[in-house]
Each structure stands twice: as C-alpha cells, then as structure tokens.
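One protein chain is absent from this view; the other protein chains keep their places.
In order of appearance the chains are A, B and C, and numbering begins at 1 in each one.
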Amino acid sequence: MAEALADYEQLSALSPAVHDFVAGGSGAELTLRRNRSAFDAITVTPRILGGVESPDTTTTILGTAAALPVAVAPMAYQRLFHPAGELFLAEAAAKAGIPYIISTLSSVPLEKIAAIAPSWFQLYWLHDRGAVRALIDRATASGCSALMVTADVPVMGRRLRDVRNSFVLPTEVTAANLVDKYTEAHSALNGASAVAAHTAAAFDPTFSWSDLEWVRSVTEIPLLVKGILDPRDALAAIDAGADSVVVSNHGGRQFDGAPASIDALGSVIDAVGNDFPVLLDSGIRGGTDVLKALAIGADAVLVGRPLLWALAAGAAEEALTLLGRELRDAMLLAGCADLAAVADLVTGRS
Amino acid sequence: MAEALADYEQLSALSPAVHDFVAGGSGAELTLRRNRSAFDAITVTPRILGGVESPDTTTTILGTAAALPVAVAPMAYQRLFHPAGELFLAEAAAKAGIPYIISTLSSVPLEKIAAIAPSWFQLYWLHDRGAVRALIDRATASGCSALMVTADVPVMGRRLRDVRNSFVLPTEVTAANLVDKYTEAHSALNGASAVAAHTAAAFDPTFSWSDLEWVRSVTEIPLLVKGILDPRDALAAIDAGADSVVVSNHGGRQFDGAPASIDALGSVIDAVGNDFPVLLDSGIRGGTDVLKALAIGADAVLVGRPLLWALAAGAAEEALTLLGRELRDAMLLAGCADLAAVADLVTGRS
Amino acid sequence: MAEALADYEQLSALSPAVHDFVAGGSGAELTLRRNRSAFDAITVTPRILGGVESPDTTTTILGTAAALPVAVAPMAYQRLFHPAGELFLAEAAAKAGIPYIISTLSSVPLEKIAAIAPSWFQLYWLHDRGAVRALIDRATASGCSALMVTADVPVMGRRLRDVRNSFVLPTEVTAANLVDKYTEAHSALNGASAVAAHTAAAFDPTFSWSDLEWVRSVTEIPLLVKGILDPRDALAAIDAGADSVVVSNHGGRQFDGAPASIDALGSVIDAVGNDFPVLLDSGIRGGTDVLKALAIGADAVLVGRPLLWALAAGAAEEALTLLGRELRDAMLLAGCADLAAVADLVTGRS
Partner (left out) sequence: MAEALADYEQLSALSPAVHDFVAGGSGAELTLRRNRSAFDAITVTPRILGGVESPDTTTTILGTAAALPVAVAPMAYQRLFHPAGELFLAEAAAKAGIPYIISTLSSVPLEKIAAIAPSWFQLYWLHDRGAVRALIDRATASGCSALMVTADVPVMGRRLRDVRNSFVLPTEVTAANLVDKYTEAHSALNGASAVAAHTAAAFDPTFSWSDLEWVRSVTEIPLLVKGILDPRDALAAIDAGADSVVVSNHGGRQFDGAPASIDALGSVIDAVGNDFPVLLDSGIRGGTDVLKALAIGADAVLVGRPLLWALAAGAAEEALTLLGRELRDAMLLAGCADLAAVADLVTGRS
C-alpha cells in the first residue's frame, strides 16, 4: 500500500520499456537526478505555535479555484498506463479539486476529458498551423480555462532509454486530438524511439516569440508558458502577453544540462516580481516538496511522474488524497495556517 | 561492550518495530540524516598547552546545577525499552548529576520519577485543558524544577516506519500520567501508527502563543520552549515569558524539511543574544558532539536516542559515565579547562 | 550500437593494457576524475522560442573553417587501436569537416595524414633540435594549417596503470615521424612504462619560453600552445607570439593535482580577453559538454579519448556524426541558433 506519494513508482507494475519511458530523462540524466538532489538539499525552517488546526491549502491559480496549489502536469498518452487513461486521472483531479492539464498528445480526445474535469489545455507547436489553431479553438470551446504553451520541446530530448528500448506505442494508444497524418509513433524503429520520431515529424522547432504573440491574439483564456528557466525568457513571455510562466526543465527530459527547476526559480521570481504568478514543476515527489517550492516563491506546482505511477497502480484518486494530506501535514508541522504563511518561511540549503 | 556512546544502538536488542520506533524519522528521513551529516561536517579547532589536568564540565542550566552540560531528552514510553522504564534512566541521570526530563507520555507516573531524580517536566498541549493544568500542577508539586513545553508537535510527524510496521504499544506500556480516555495507542491499526493515532486524538494542534502565555501565568518554575528553529520564534518565546529555548527538530521526527538543529543554532543565538540560555538537541551521539554544540554557542544539550539504546541494553548509568568521559576527553584534547573555554573555540565546516 | 559518444568506450574491444593506456591518468587519477565531475556539475540555463530550425555549428578556428567547434585532439600511436590508425581517424575528421591534429608521435607519417585530411601538427619538444626543426618544416610543407605546441609534457606523467602493466608498444606501432634512435618504446621493462621511458629519452624537459619564441620565428602558420591552466602562462604565450592557447590538463595524464581544465577556463579568459581564441580539452564526452565549454567561453574544444574508443570500434566517422548531432540537439534544446548564442547562455554549478 502507498503510504507516501513516492511509493507509487514501486506499486506500478509496468513493462520495463513503459517504465523507462516515464522514469527516464534525456542524455546522461544529469538534470533528472539534479531535480531530486536539489529538492533534497533544500531546507525550510518551520514555525511554531501558529495555533493552526487544519491548514488551508486552497488557492486560486490563474482564476481557477483549486483545493491545492497543484495541477496535474500535462503528460502524453495516458492510456499507456491505464485503460481509461486521461479520463481516470482527470476524474481524480476533479475529485481532488485541482486543474487537470490535457496534453496535446492525450490519448483520449480533449473534449471527453474536459467534459468530466475542470481542465487546462497544453499546446505543442505543430508544423500544421491549422491544426494548432483547431486545438486552441477546441480547447476553448470545451471549456478549458487556461492554455499552457510548452516552449521547451523544439524537438524531443534524446532519451536514451527509449532509444535503446526502440520504444514504440501500442496500436491502441494514439494522439487522439490530432487528425494525425504521421504514423511514426506506431512504427517500431530499431535503435530509435518511435515517439521521438513522431514528434520530430509533427512538431515545429521554429516556434518563436512572434508565434507566441499570435497564440495570445487568438484566445482570451489565461496563457501560461511552460519550460522557462532563464529570467530573460520570463520577461519576454510577459512581453508576449503571458499571464504566467511555468519554471520547468520538463522533468529532466529535454536539455540535459539544465539546472534543477527549483534552483532556477529564485532568479525568475526576482525578474518578474512577486505579483506575477509563477508555477514550477520537475522533481516534486510529495507534499514537503510542494511546500518547499512555495516557500521559495512558486504560486503552485505541477506534479508529473508520481501521478502516472499512481494511474498505473489504479490509484490516481488515492494518490491525490495522499498528496493533499502530505501537504497539510507539512504545513501543520511547519506552523502554517495557509499558503501565505508558507511563502513567509525561511529556506536554505544543506 | 560499549566503548563509545554511539555503540549502544548495536547493543540494544530490540524487536525490529521498537527499534524502528526509536531510530526512525518522519517522511523521507532527510532531516534525520541531516542532523548527523551536519555534526560530522563541523570542525572545531583545538587549543594547546592550557595546562588542564581535569576539565570542569559542571554548569548551571536554568538554575539547576549539573555535572555535565547535558540533560536527558524527554522521551515517551520508556517501559518499551526496559521493565523499569523511566525509573531506570532517571536514576542513571541522578547518579550522573544531570537533569532528567519527564515526558508527558512517560510510562511511569511523573511523581514516581521526580521522587528519585532531579527532574524537569515536558509538556505536550492536550485538547483537555484541565489535564494540562493538572500536569503542570503535579509536576510543580513533585518538585520538577523546570517546565519544558514542546512546541513542534501539533500532530505527530508521519513516521513511515511506524506506519508500515502498524506500530502499536503493548498493553503494559501506557501514558501513565494521563487519565487516558483514548485507547488508540493500544489498538493495532493496519497501515497506521497507533501511537500517532493516539496523539492525533489527544493533542491539540491549535496550541498558540497565547496558550504559552497562559502556561507562563500558571507556574513560577523556569519555562523552556522546545522545538524552535526560526529566530523569530525564539524572540516570540522570550516575549511570552520563556526563560530558555531548545533549538530542536525533534530528532528529525517532525517536519522532514527542517534544517539540522545545529545548523539553525547560530541564527537563533544571534537573535536572542549570548546571555539568553539556549539549549540544543537532535543528532548528539557523543562527547565531541556536545563540545561542538557548545563551541557554536549552546549552553547545554539534550541527548535522546543514544540513551534509549543504552536503556534497552540495561546500561543507562554506564552510558552517561561514558558520555561524561567522552566530553572530558574532548575538552582535554581541545585544551579546555571549562565550558567557557569551549565556547571560545573556533568552529568551521568541511 | 552507440547511441551516445560516451558509448564507444564499452564498444571498443581492446586488450586490458591498451585500454588502460587510453583510459588512465597519472598518479592517483584525481585530476582525471575531476575533469568529469567538473563537467557534470556545470549547469547551463537553456533559452526558449528562439525560432531555431537547425542550429548552425560552423565556426572558424584559427583561420580554419570547421563544421563543428571541435578538433580531434593530438593523440599518439593510433595504430594501437586500428590497423589504419591515424588515417582512419583523420579521414573521419575530414568527412566531419573538422581539423585533425597530427601528434608528433603519430604511428603513420605526418605527410600521409596531411594528404588526406585538413590537419594541424602537434609538436613535442625533443632533445634533438634538428629533429624539431625538421618536424616543423615537414608539417608546413605538407599543408598543416596550424602548429600546436604541447607545453605540459616536460616528462610524461607517471601513469601507474602503464607502470603496473609494464606497458610496451607492439613492434609494428612506431613513432613514424621520427628517425628514431630511441628503442625504449619497444623494449619491455618490468615495472615501468616503455612509452614513458621513450619520452624520457627523447623529450627535452628544458623547453622554455625562449624556445617557444624560436618556434614562433621559424614558422608563419598559426601557433597554439597546448597545456595552459595558469592565466600568467596564457599571457606569456601571447607575449611569445602564440595565436591561441589550449586550456588543458592533458586529460588528467600529466600533473595529478591540476584543476579540471573547465574550472581553469574562466580565469584564463579573464586574463586574455574575449577576443583571443581559447580552446579547451580534457573531459569532453559528448555534445552537451561541448556546449558547456563554449557557454563558459571556449571558442572550440579538442576531443580525445572518446575518438580513440570509436577508432578501436571501427566507428570514427559515425562517432563524429553522433557528436555533431549531440551538439546540434543540445543547441536546439538550449534555444541557440548559432555558437554566438551559446556563448550568451548563463552557466552555473550544482
């Protein structure tokens, strides 16, 4: 049984190749490991005698009320992990009262997901500008309340586990949102990742700031840019009309030289100021990590892999309950009545 | 045979679950490990030719004369480790000439302990305010010479070892000071710690600064607040009338993101000034650690787990003798005639 | 199959002694290990939305146009690894569009190599000044477009693996550029490296700044000094007429107390200024390392051991293709259209 969010990896009984697809990072996985070592090294000095009975974890993330300062990170192809895929995890998010972020590459059509859970939509930049436009319109029409543009995947990072496993998607798991002319993801290729081949064919690496301005111009819903680490890019995103940025190294799956997201957070906040909403992901493995990120200055976090492990273990809802409990526990032990109190905690490193 | 205080863990022949109850910390046990790595990394530069024959380890802690700058940390349920429980360890403390701190959750009534050893009383904040008042009054009446209020346990930290062991107290080990309406500590619960369930039922998490002021108002004996890491809380404790603070992260058993106590010590001392008595615990494993804590600025330390291991090994008195010897040895080798000389040593990290 | 440049070590099926000859460093191999730990600890903050389709890796190194900011490090006796030796690797370099640096101790005559690939010549300082002069003249005559003088080998560093292996060259592998009166390299010596004995006999440790000035005076082609770590030496090299310096600790094979080259790079650049061309080697194992070196300020790098492993695996060309791909991938993921953009990235350590 899972007693901590971090337990689900062991409880997920996935095939080695699918396990690797989730667990792996790019290159030598230096950034992947750094994401964890950085969190482990952070200290937060707890407060006492706050008179807190039950900490209030609620917040509003870009206009969306949320029971926790957490959203489900956009993650592709969730039917790899559970027959119901995205629907199962989105339902859990809805029950937990947090936003579910639908991936461009969801294996269930976005409309079906948005119908059962308050969702945001994550956008990848495709060669086919009409397809991009269609995705934005479908997302808005289905009631997605924010658009998260992922900016750190001009191409997929070279994930050597997938390459060595010649990883390929099973026929029944498809990019359900795309009228996909590309068959790469399902064509096994010796010594290559079929998923990488698919994105190489479908994604447009020339994605630029002016493209982002175009995105801004075609939708009114809040716009987030995901995958920012350099403060100069955070400022550029604001210039382009973004309402928020997600400090992220894509869980160590893209540029394998990047700092841990949590180590990059401070300088981004210094640049954009305390009032601009900044989210963070990469390396969150439990409630204490959420508290650490918020103590350093994030407004909310996205959680990735732990929820896929839980999905595979058929325990998505339980996992989010556990995460909420871990966060409340951490807040109580750190003497915090609410998230504002968390932001006031002193942090260090050792 | 124990040649160093740190040897007793191996000499204690406890059941795995009871061993885990003592050894474990909360969450991923990051703070637990940090307590030790921090002490190991501290260096103290010894002095020479001080002409010291036998170092003087005596001190006065909050008005209590002590043969060593050490008190026995308050620790619950000592009959888990030895049939005579608290009585055995308290007697050893009395022989060693140091204060014994009686836990609210002692498994022998506080009066019996206070009768055989100069004691302080440690107070947990219970839902039942009458019970709290009764405990304070009983402690004072029994001659406890100080009241140590533990402020870092609004709820018990989630100690996963106990949870996974479904840890439960044996029938004969009870919270002997409490006319306990709660039976949780003795009711095995699959996938939960019965001890945690008990404290969840009995402890009042809303404990606040004004409650502390009330405590201050109902007793005249010296008041210590245990579990402080943030300098702002140290100052608040002084405002509330505390006579001393104990810089502690509860041995890594409460908030698993906290800095090592020894790393938090400096900033607390900076805030309260050198004249205010500051104690420290968490991670002390031998005489050199005591010297390190005093060199950094603590006035005295509490020692926890090592004394439980010794208690389990039936060697509580021997352990305190050994600790005294280790401290004297360390002082002699560091050229210190007395504890004032220790405070004058230069410290570093590497 | 190799999926990363770092894979070739495992794919090279060399005898243990030859493997050790390549892999080993001097002394306790502290500098050897530091070269890698330093690179792993460096972080580079990627940029986004640069609109980059295919990054431009071309550059000009000392007047030589190069498809990558990379040259093949000068490495002795390449027929140890492949029957065609230097010819095989030089041909791969030519195909990859990068300079091949011919070692003084190449096992194929320099003229043959220079005939098939755009080459530079690396010069060791020999007792026999006539031989030195002849080498320079031959190199120039064969069209080598730069002269790289190696300054960190007054004697060979004591490589204990070779000593313990009593490493000796097979008869067919010789220093083909030298009319060699020395037979040491082929005479097995119990408890000694025959290669070290050879260099001890042939190399002149008294090599000095005025000798370097003499070298400068006898050739017009660009002059590089390889093996600089102290900024004072970089300035002296400029004074002596050098056109470039190579910050290098010889891959941890010479002074086993040296800092990692990459850690020495910054202070050298500070001394010589941004406009003076600075190259770097020691520890580069893939495209991300190249990007790290350039982000810190190198103009180009030399790659050593990985190419010998590839040579031994019969895959020199494939290896350089892979390295180019890794660099382009890294640039794309870091949002860099060209090498100037790489130089603008922010670097850190963790």
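Here, contacts are C-beta pairs under 8 Å (C-beta built on N, C-alpha and C of every residue); 3 or more make two chains touch, one makes a residue touch a chain.
Since the model is a prediction, treat every value here as computed from it, not as a measurement.
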Shown chains that the omitted chain touches within the full complex: B, C
Candidate in contact with the missing chain, chosen from C:L126, C:A258 or C:L323: C:A258
Chain not shown: contacting residue from C:V72, C:V132, C:A151 or C:L223: C:A151
Candidates C:D233, C:D299 or C:D329 - the one touching the absent chain: C:D233
Option from B:L32, B:A197, B:V246 or B:L291 whose C-beta touches the chain left out: B:L291
Chain not shown: contacting residue from C:E3, C:D56 or C:D211: C:D211
Residue numbers in chain B that touch the chain omitted from display: 1, 3-4, 6, 40, 42-54, 286, 288, 291-292, 326, 329-330, 332-335, 346, 348, 350
Touching residues on chain C - with respect to the absent chain: 26-28, 30, 34, 38, 151-152, 154-155, 157-158, 160, 163-164, 191, 205-212, 225, 227-230, 232-233, 236, 249, 254-260, 263-264
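Criterion: only the chains that are shown with their structure count from here on.
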Overall pattern in which the protein chains touch one another (line/ring/star/complete/other): line
Rotation in the CA alignment of chain A with chain C, degrees, nearest 5: 90
Averaged-CA centre spacing for the pair chain C and chain A, given as whole angstrom: 42
Distance from chain C to chain B - Cα centre to Cα centre, in angstrom: 59
